[in-house]
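The complex appears here minus one protein chain, its other protein chains still in place.
Entry: chain A
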Amino acid sequence: MAYRWKNTLTPADVTPKAAYLNRRQILAGTAGLGAIGLVPRMADAQSGLEPNTLAEIRNYNNFYEFGTGKGDPAANAHQLVTSPWSITVDGMVDRPGDYALGDLLAGLTVEDRIYRFRCVEAWSMVIPWNGIELADILNKVGVQAGARYVAFETVVQPENMIGVQRRVLDFPYVEGLRLDEAMHPLTIMATGIYGEPIANQNGAPIRLVVPWKYGFKSIKSIVRITLTDEEPPTSWNIANAREYGFYSNVNPNVDHPRWSQATERRIGSGLFAARHDTLMFNGYPEVAPLYEGMDLSVFI
């Protein structure tokens, strides 16, 4: 691996647990400390990242297995059974099998990662994840030489997932990454947010987080990881290939066919919130080398 992603933020930058619901007051305090030089300046790519509250993160979600409304997952996801949980690892790996979640993650390091999260619908949040680099998991199961892609699959529990019967998408939800994207140090498998186990509507018990891609690439509640030598099918691409490509990198210069991607609205700023310019690769320019020589208006 070339390098490990260096988090320029410290646990001190995460909103204290006791203050989730009173973020603005805390921020006012932090701003004051910053002004007198007590808080170290963050690196440019990381500055201005003000994590959303847990209430915001848990109550504005797309998880179509629980309904298409933004509040539906929060209302319906409690029915999801997340324990016991096992993940099938198969395809081109040295040690395939059905792994109990705990066994798959045993011995791996859970890290704090405060990432921007940009939805294809042109809204965004900042989320303090707790997760494990996907590369660590893949190295543990042993990726074989010919593998070029990683495919993921979300659980289907028809009796517990009210949206599955409506067939808005062709369930189970599937996603995929190129192997180098999957091995990139920014790519994590998240198991927590704000130090708490991830809520069902956020993709419990384990989900992918690829911060430079639109949110739907970060597949939730994963039950299968498959290493393959062919580009795997992905759910939104199956539903509408013209609108959702395999790569789906955040790109302010390439509009969604039905709306602009140049700007975004940050969730949690109220009724008069100003729009912000969307950043290339969602503000993670370090991934640009992955796409060298590719026309990103073609490979959407």
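Keep this in mind: a contact is a pair of C-beta atoms (placed from the backbone, for glycine too) under 8 Å apart; a residue touches a chain by one contact, two chains touch by 3 or more; residues count from 1.
Simple rule for what comes next: contacts and distances are computed from a predicted model.
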(message) Not counting the visible chains, the remaining one has a UniProt entry; which protein name from "Cytochrome c-type biogenesis protein", "Sulfur-oxidizing protein SoxZ", "Protein-methionine-sulfoxide reductase heme-binding subunit MsrQ" or "Ferredoxin-type protein, NapH/MauN family" does it give?
(response) "Protein-methionine-sulfoxide reductase heme-binding subunit MsrQ"
(message) So one chain is hidden, and I want to know which residue out of A:Val93, A:Leu169 or A:Leu279 touches that hidden chain in the complete assembly.
(response) A:Leu169
(message) Going by the contact rule already stated, which one of A:Phe63, A:Trp85, A:Tyr99 or A:Trp123 would touch the omitted chain in the full complex?
(response) A:Trp123
(message) Tell me which stretches of chain A touch the chain missing from the display.
(response) 55-56, 59-60, 64, 68, 70-71, 121, 123, 166-169, 239, 255, 258-260, 265, 267-268, 270-275
